[in-house]
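Here the complex is missing a single protein chain, while all its other protein chains stay put.
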Amino acid sequence: MADLKISRELSLAQAAQGVMAMAHFAGARHWVPATSGNFSVRMDEKLAALTATGADKAHLTEGEVIAAEIVGAKHPRASAEAPLHLARYASEPAIGAIAHIHSMPATLLSRRHEKAGVFRLEGWELLKAFSGVTTHETLLEVPIVPNDQDTDRLATLVEARMGEGGPHAPGYLIAGHGLYVWGATAKEVLRHMEAFDFLLTAALHEEDAR
Amino acid sequence: MADLKISRELSLAQAAQGVMAMAHFAGARHWVPATSGNFSVRMDEKLAALTATGADKAHLTEGEVIAAEIVGAKHPRASAEAPLHLARYASEPAIGAIAHIHSMPATLLSRRHEKAGVFRLEGWELLKAFSGVTTHETLLEVPIVPNDQDTDRLATLVEARMGEGGPHAPGYLIAGHGLYVWGATAKEVLRHMEAFDFLLTAALHEEDAR
Amino acid sequence: MADLKISRELSLAQAAQGVMAMAHFAGARHWVPATSGNFSVRMDEKLAALTATGADKAHLTEGEVIAAEIVGAKHPRASAEAPLHLARYASEPAIGAIAHIHSMPATLLSRRHEKAGVFRLEGWELLKAFSGVTTHETLLEVPIVPNDQDTDRLATLVEARMGEGGPHAPGYLIAGHGLYVWGATAKEVLRHMEAFDFLLTAALHEEDAR
Partner (left out) sequence: MADLKISRELSLAQAAQGVMAMAHFAGARHWVPATSGNFSVRMDEKLAALTATGADKAHLTEGEVIAAEIVGAKHPRASAEAPLHLARYASEPAIGAIAHIHSMPATLLSRRHEKAGVFRLEGWELLKAFSGVTTHETLLEVPIVPNDQDTDRLATLVEARMGEGGPHAPGYLIAGHGLYVWGATAKEVLRHMEAFDFLLTAALHEEDAR
């Protein structure tokens, strides 16, 4: 077990490669407009590599990735949304990487369904792109929480909501704000980001055409 | 005739060039989100080159293309959707290449018209992009089959449906899933993919505006 | 005057540069899907450089541009739509270049308004991108003709329609088919293509939202 654990540990430089891969992909798809969005990769049980505040994620460089304690004092260069990343790592040991993006359909649906507090995805083949899903005959819930500039309070609310309902897709929406999405690795998060954008685009179109 | 036949045979390396051309084109157009989609080129009467399971089609490499028997034992690296490709080759000797993509209008229309079991394209000049069509005054049927994770059963259903109705466009839709499209060569499939995406985008817009 | 005239004459190689510039720009914008579209530049009073039949315009090469007589025998490699280009050069000496593209809003509006036979653009600042327009307080007509596989007959109809109504934008629509657009030079046609696509996208959106 000790060996297995060591083999999963990443240096900051290694983790920053995954952070940059997610950030550059999201930038190319216009999912992090106006320097928004942030990205992280777990280094081990105690640390995660995070995008620093103020960085332009579409052109992120290694020096703009910091190592933050998952539970502990705030890093001086941490972005305001760092607590939302770190709380997820603290709650779910299987999470290895997290992306926060402002994809247009995510932003629109998050605001439209804020009162319901949840958006449901059902019946699409592309649900199988989410790790662990083996059939389109699946209904997944995406929790929606109200936006809040107090991100410590918001993180507490999110973690409470993740314990309710379900089964959940690997993500949640903040109303009028955007999408958080996670996976075991940065590569899996790349796949999950693209799946969410496709599924939410399709679902938004279906709603609008009704 | 023997010479003619030999001249149409392709090595795995040659066929893989066509598979990669289709995959990279579809990737650049965002038609294979989240590692979805698959592509194949017929090598001869008995074999077809297919994308292996798990590959990221937008960045497909030659080593991710396998030679599968059209009728015979399943290749260990074949994707779950291999039977849908192979059944088409077995049914129609003139088919030389096949693409499966998740273009957004294909996915939306396939789900909206699942009960009708067919989508009709009529009157567009771009119908002439389909091999054999010489005038816009044409009505082509695109069969729609329900989605099914048992792809052997789904392939049998599809081949039965291709024998009914018509005339058919060179493709069919799987509800909530995506589009299969074929042609004599990989180059023709590139043209057919782009024609389907354009025609289905236009048709979807017309329906939504009604 | 003789000098002036000579200075306006272009060799096939010179004219092909303009043809390729228009074709590559349209390809990058997905306005010539599935090898559709065609482009031309006037060489002198008698000849025009035209895209040959069957070429993929997004990747057009110089060898795929032919010199066709404006009035005379059909060139063996001329595309089926060559008469529509040549008739415009014969009718209007000021036309130096022509593009035919399948932009999505052009295709949709051409079919929606086929019965009216005309689409009107009014009040947009970008109308000033059309040569000779100096204010947004302008109403321009874009004629719409029914589609016809007999392009000699269609060209005759188009030239008759250009003599009616107006003032005209530098283009016309063929129903369910696409847009023809012209200008004094290939560079001007690049500007006119982009202006039409923007204006028709905006106008389509306004109609749909009503």
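Chains: A, B and C, in written order; residue numbering restarts at 1 for each.
Simple rule for what comes next: contacts are C-beta pairs under 8 Å (C-beta built on N, C-alpha and C of every residue); 3 or more make two chains touch, one makes a residue touch a chain.
Note that the coordinates shown come from a computational prediction; the quantities given were computed from them, not determined experimentally.
Across the entire complex, contacts from the unshown chain go to A, C. For the options A:H24, A:R77 or A:R111, the residue in contact with the chain missing from this view is A:R111. Within the complete assembly, C:T201 is the residue of C:T53, C:T185 or C:T201 that touches the hidden chain. Looking at chain A, the residues touching the absent chain are 33-36, 102, 104, 107-108, 111-112, 147, 149, 174, 176-178, 207-208.
The chain not shown here touches chain C at positions 123-126, 129, 134-137, 191-192, 194-195, 197-198, 201-202, 205-206, 208-209.
Here is the rule we go by: only the chains that are shown with their structure count from here on.
Although chain A and chain B carry the same sequence, what matters here is overlap: shared residue numbers make up under half of all numbers found at their interface. Multi-chain contact residues, meaning those touching two or more other chains, occur in chain B at positions 208.
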